[in-house]
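A single protein chain has been removed from this complex, and every other one stays in its place.
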Amino acid sequence: MHTLEIKNLRVKIEGKLVLDDVSLSINKGEVVVIMGPNGSGKSTLASTIMGHPLYEVESGSIFYEGRDITHSKPEERASLGIFMSFQAPPEVAGVDFYPFLFEAYKSLCIARKIEPDDVFTFKQRLDEQSAKLQADGDWSKRYLNNGFSGGEKKKSEMLQLALLNPDFAIFDEIDSGLDVDALNIVGRAIKEFSDSGKSALVVTHYQRILKFIKASQVIVLVNGKIAVEGGPELANQLEDQGFNNINR
Amino acid sequence: MAEIIVQAKTEQLTISNGETVFIFDNLAENKVAKLKLDIGQDCRVKYLFLSAGESLVEAERDITIGPRTVFESYQAYLGTTNRLMNFHNHINEQVNINQRAIFFLKDKQSLRVNDIHTFLQPKSSGTFRAEGLLDDAAQIEYYSQVNIKPEAQLTDCRIDLKLNLLGKEARGLMQPSLFIAANQVQAGHGASTFNLDQDQLFYFNARGVTEIQAKMLAVKAASDRFIKAIDHKLGQKTIRDIIDNIL
Partner (left out) sequence: MPMPPEALNNGRSQTHESMWNDYNASGYMSGTRTGVDADLVRFISQEKNEPDWMLATRLEALKIYLSLPMPAWGPDLSGLQLDKITYYAKALDKQAESWDDVPVDIRNTFDRLGIPKAEQEVLAGVGAQYESTVIYHSLREECKAQGVIFEDFDIAVQEHGDLVKKYFMTGISPHLHKFAALHGAVFSGGTFLYIPRGAKVDMPLQAYFRMNAKGMGQFEHTLIIVEEDAQAHYIEGCSAPRYGADSLHAGAVEIFVAKNSRFRYSSVESWSKDAYNLNTKRAIVKEGGHIEWVGGNFGSNVTMLYPCSVLEGQGSKADHLGVAFAGQGQIQDTGAKVIHLAPDTSSNIVMKSISKEGGRSIYRGLVDIGPGAERAASNTQCDALILDEKSASDTIPLIKVKNQSATLAHEATAGRLNENDIFYLQSRGLSEAQASAMIVNGFIEPIVKELPMEYAVEMNRMIELEMEGSVG
């Protein structure tokens, strides 16, 4: 049984077709990389797997560990163990960051029928993980993602990854906008996640993040369709030749 | 800091010039329907007004603030049966006034607040914030009014109202008004409702947090900030206990 199986997915947004007949499967412990030029549908694919209400699945299906989640709500998918690191995490002024983290943690524990830790234990783990991510400044005083720089937002996502303990993670352009140091930190976090035997889908525009993970497949999307698939060496090819030359 | 607890039968309270005090006005306990508070000049006053649980239906507070006084005012309406509250601040020269109000109403609770701030003399500044949550079929009418008299040049003030409607039957009315008769002033007001747009909601859902939980988080954030701002142990503990009970 695959961890994630997508069969012939067709997705529309406001009546316009954005994903056309996309199929892929990810097994336990595998990391699949999705690449492609801007507008190719990579982020759409990520958001659709997570269940964004704006994306209508016209036909096809998404199965997670044998379960049809094609029309499930995002919170249901999260409770099954799916996590998505957002490309542009929204800011929510008025909601404090740490209480939000704890609330999310508790909700997911309850949904998975696990006893949540008390707030002190959780806070300890939070502090440990923030230190590892080298969070700048005191996040405890901030509203959710509010006033976070681009790099900090990505770290905030990684912090949540560490604390919410999902089984399958989607990384939507986690590497965009990061400087070398931040990239190293984020890359290590993803590696740690992958090394623990969990599966991941990495959506990226660049090749840089790939040095932190062992990609089992590389899939290239162009205009909402799969243009070419291959092993990790495909990524090198793309780096050299660009996306235009791989149209089949 | 000297501490004054408003007691039943106190209808007039005077703070002498230069005093530093904390005033605790717990309406449910003291049942003082009309209170006139006269604050002298050069004072530092922290005033906490609490209306929680079974409380008087109607009450009013008329407050005069002397020149150069720093006045921090906190109003908390927590699950109260209080239906009408009239506040009037008469602000003299070079006063610094900071007011924060929070309200949590539920069931069929209904509250009308008339919060009037009259700037009589020049060079004062004030911020007036009110934020709250309405659950079930609760209703609030919040009239926050700033009057700047012609003599009150160089006044600088702002009203900010935020409503968080949780229940389907909850109703809110806000009227932040500015009546300005002086021209060398800066005055502003803002009124908004707390709500999540589609992307924000998706983000919360993707983390296992429902919309209602998100709204409660917002409420918690507001009350945490309120409690922190009070910066006085008795006041903080009392408020925190009540809020914890409600939420």
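Annotations for the structure displayed:
The chains carry the letters A and B, assigned in the order they are written, with residues numbered from 1 in each.
Keep this in mind: a residue touches a chain if its C-beta (ideal position, glycine included) is under 8 Å from a C-beta of that chain, and two chains touch if they have at least 3 such contacts.
The model shown is predicted, which means the values in this text are computed figures rather than measured ones.
Of the chains on view, those touched by the hidden chain across the whole complex are B. When the missing chain is restored to the complex, the residue among B:A182, B:A229 or B:L247 that touches it is B:A182. Per the touch definition above, the residue from B:V70, B:A191, B:A229 or B:L247 contacting the chain not shown is B:A191. For chain B, the residues touching the absent chain in the complete assembly are 150, 153, 163, 165-168, 170-193, 195, 197.
Criterion: only the chains that are shown with their structure count from here on.
Centroids of chain A and chain B (each the mean of its C-alpha atoms) stand 43 Å apart.
The residues of chain A lying in touch with chain B in their complex are 47, 50-54, 73-75, 77-79, 83-84, 86, 89-90, 92, 94-96, 99-100, 103-104, 107-108, 111, 143, 160, 164. Interface of chain B with chain A (complex): residues 162, 194, 196-200, 202-210, 213-214, 217-218, 220-222, 224.
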